[in-house]
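Comments concern the structure below.
Omission of a single protein chain aside, the complex is shown with its protein chains in their original locations.
Coming up: chain A.
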Amino acid sequence: MEESQLLPNLFRTEYRKIVSVLCYLFGIENIEIAEDITSDTFLAATELWSVKGIPENPTAWLYTVAKNKTKNYLKRDTLFEQKIAVEVKHNANKSEEIEIDLSNKNIFDSQLAMIFTVCDPINSAEAQIALALNILCGFGIQEIADGFLTNKEVIYKRINRAKEKLKEANVKIEQPSNSEINNRLENVLTTLYLLFSEGYYSTSQNTILRKDVCAEAMRLTFLLIENPSTNLPPVNALLSLMCFHSSRFDARTNSDGETVLYQNQDETLWNQELIEKGTYFLGKASTGNTLTKYHLEAGIAYWHTQKEDSAQKWENILQLYNQLLILEYSPIAALNRTFALAKTNGKQTAIIEAEKLQLTDNHFYYSLLGNLYTDIDNKKALEHFEKALQLASSVSDKNIIKQNIGILKI
């Protein structure tokens, strides 16, 4: 690895571990102290390594420095010593010296506990995602701002408010008990799903950053799978869904950064390894008797990995969308369901069903109608595409609609 890349990479992988371990030890009310100590550790590394060179084992060096800084902090800060350290010591089996345990096991436990804290529904979904990116994934404020297409100030405030809310509610950082998992896991999965979508569907042009966000969402989901009590069918279904989606990451944008629609994608660019992993986790998800939207969406994504059109493929996709909508309505699922209906029951049937949807503020609605009317009534198709063009806001959406209009006019 290039030396210049070493520290940023270590920052990404180790910052979140050290912060989680310290938060787990100190509690949410001292999250800033945990962050300060961790940041100081990396600052020390930046200063020292540039003069003395990189130590033999950089990770171990970081852990040792983080431990020492924590101990020094505890000695120095009398208030902390009196109020918090007493409690921490109490929790740490009353040992004389506070142990800062940076073993793999404790890093894992700390991260797991932190996932449940960060994904607490006391914060809005938006705030949970920003906090997750910052604390669980080690992204800087600037990177998060780029991902959300906003400025640092906004993200900074959002993250601080989220921390304050967790403190006010005195949310515990602890291993969720088995009885709690069922209640709390749903919120965690929702946030991880949104985190992944943030990376996958973001209109940010920064492809590397978006891929990183997706990879992080998958890493956190995998963490839940590695822990026996959270290794449940819905978690496996979610990871399966993420694998199938990311398998098309390289195929869905061209070299100019424009979106390539599914039917025009070069399937040799689909990542077979991820497709196999997705199939593996879908198998793991297919136990028990709960059917979640993640199962259904993973099923839909599975059928999309079969490039060839077949009656069986689209009939399965249609029925999965029917079930998904019955479970939980969303406009995009309604539109996709109608697209699948056109493939199975013909365009005429689909047009009747599409016109019932009346999603008249959604440009995808008019694009769908444009598609359905193409070759049936091209004049109507054109009208719908033009309406879609008026409503679309992103450049890449507008380009796709223009392509469709172009095809009609030939």
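Keep in mind that, in the parts below, a contact is a pair of C-beta atoms (placed from the backbone, for glycine too) under 8 Å apart; a residue touches a chain by one contact, two chains touch by 3 or more; residues count from 1.
To be clear about the criterion, contacts and distances are computed from a predicted model.
Hidden chain, UniProt protein name from the list "Sulfatase", "Spermidine/putrescine transport system permease protein", "Transcription initiation protein" or "NADH-quinone oxidoreductase subunit K": "Transcription initiation protein".
Across A:K67, A:R337, A:H363 or A:H384, the residue that sits in touch with the chain not pictured is A:R337. Listed residues A:S39, A:N106 or A:N322: the one in touch with the omitted chain is A:N322. For chain A, the residues in touch with the chain missing from this view are 315, 318-319, 321-323, 325-327, 329, 333-334, 337-338, 341, 345, 353, 356-358.
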